[in-house]
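Every protein chain except one is present and positioned as in the full complex.
Order of writing sets the chain letters: A and B. Residues in each chain are counted from 1.
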């Protein structure tokens, strides 16, 4: 067997992840460290097998359902890629933004689209207090459907972004960090700055910063969150970060300037997001169909944003980081000064220098999603990976 | 071989369905009883094989084309599921509602989308006198295309709902009944009430009640149709039902109240539909692009509907049925009182009690569609099912 792959399978053998079989992946902090490490290891294994032109199809047929409340090219393609490499065909269900289904409708629709579904990927990040709850409703409905003999199989869920967490993003980000720092064991004590940055747009989801502080604190890192006053994230997630840091031997701290956060940082993640309180207000306004109220709120928030144009990842800021060479990260697309906007999250020279690593960061997402699916659908992942390797069925056939 | 599967294959051996090979499935009353029974038996066989994790892919590549005049999540997912389990990839062609293609255009489009098509599923239920005709035009066009060497294969058609019949729905409904009553041989003399019910919406297709009376009369059942005055279905289909009943030793009768229909019924199917005469009017208005006329007609019909709010499947109504325990059926989604509307087709307590069987009823549809495709594309279904079973290729691979 390929030495790299052998090493990955050996690592997998040292981890306890048996409870992932048949489980959903909704919040990273519901998973143990071993389970997170299993996702990284399977993601690397699947990628290695693709490099070796070994088919990783575990499904001969079956559907991967994507349920999006929002248009999303990147997430859609990542999910489709993950499903495709495992043998599932994607069927998209695009629900309108404004249509917040409840109770009977969720239960019924969830079953009606799942007759041949092995996995359901949901993105629902628009409304505070709704997205994650909706996912649990869907999960409950299809499990009940299976119990009642409606569905031959239990479709498990992958959270493709909700109001609270963005696990496929933060897990892909972490796998990128692991590779950049030469292994998960090298992360202890490394400082990561998750900071707000100015953007001329309004209403960017909180799930990215929340996902980052909720996950990175699991690895003994020094996680610093920075944002202007009024741009708080959900207090529950800060509490998660605090507890994680205490348990993992790292720290979680909050500062009030980008410069302070960047100081001696090994990794920086400057990114815009909307204030939690404003998102709560907007959720109520949407619920009431109050278009005028929504527009007034947006105007107000754009004005508030404009007070913080100095929150930009400039060359001067980067100089503050460890040796001036922190790893710059972003979930993409970024608002780049003089490229996609006048004032934005980052200057072009910084972005350009990190373009290749930024794209590489994004490239882990399909493999992370595939690993989440694999671990949820395969009872003995080690034996199954070995069997796939032994079969040597070429993904791309040629003589 | 699995005993259940063996029994199903034995049943198949006793039926004559050789003419289904290469044929379309457009109206249930164009098929013999043996052919209908073959569809049920193959549907059960495919479902059993899925339970046993045996791949039923008969296509290594090939397309299933879906042609919808109307948005339809459920039908789309059922068709996609059926295609997927047989190895066909779905390509959707969404034609606009208002675009009624004719002659040259139908012929050309049908061929242009069918170069790799093995099956075409069409839903066209909007216009009385058009949908089924359109399907026959498409079928004729692709058969001509094959004869002329344009298409390497003949794509066969499955009617996913037309103005006259809804065979995938009624056949799935019947398979549900067969399982609930322990076999097709137990249906003789059973009473089914197909009744109109009040809905606050307007213009629901006639294809469901027509499909039900056109099919259920084939099995020696006592089929009772009930609706308020003015909500007649197509007289041609009533005539079909009458003839069917005479031939099968059952009855077809019409009554003018829900209570009368429910009396001693074994099965009840209360569901709203639009009056046939109104649908004919609307077809003309659509053809003339007369938006004002359409709106006036809709208003008039909503007012007419509102006179019949007492046509609701209440607990009192259910008490009239055999032992108060008739099987409640619906094609879903239902208009449920105080859940999806104020006044609707059924009260919540009845719906809730039958939720699991209702979902199960719906779950037969993908298998019914797959069976229709299988019987149309496979010359020797018995030998092919045996070969698939013998191959034991896992649908979902794991070690």
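Here is the rule we use: a contact is a pair of C-beta atoms (placed from the backbone, for glycine too) under 8 Å apart; a residue touches a chain by one contact, two chains touch by 3 or more.
None of these values were measured; they are calculated from a predicted model.
**Q** Have a look at B:11, B:73 or B:91 and name the one touching the chain we're not showing.
**A** Touches the omitted chain: B:91.
**Q** Sort through A:106, A:259 or A:339 and give me the one touching the missing partner chain.
**A** A:339
**Q** What chain B residues would touch the chain not displayed?
**A** So the residues of chain B touching the unseen chain are 57-63, 89, 91, 93, 103-105, 107-109, 111-113, 115-116, 118, 145, 148-153, 377-380, 383-384, 386-387.
**Q** Under the stated touch rule, tell me which residues of chain A contact the chain that is not displayed.
**A** Chain A touches the chain not shown through residues 47, 50-51, 55-57, 73-74, 76-78, 80-81, 84-85, 87, 89-90, 332-333, 336, 339-340, 355-356, 359-360, 362-363, 365-366, 393-399.
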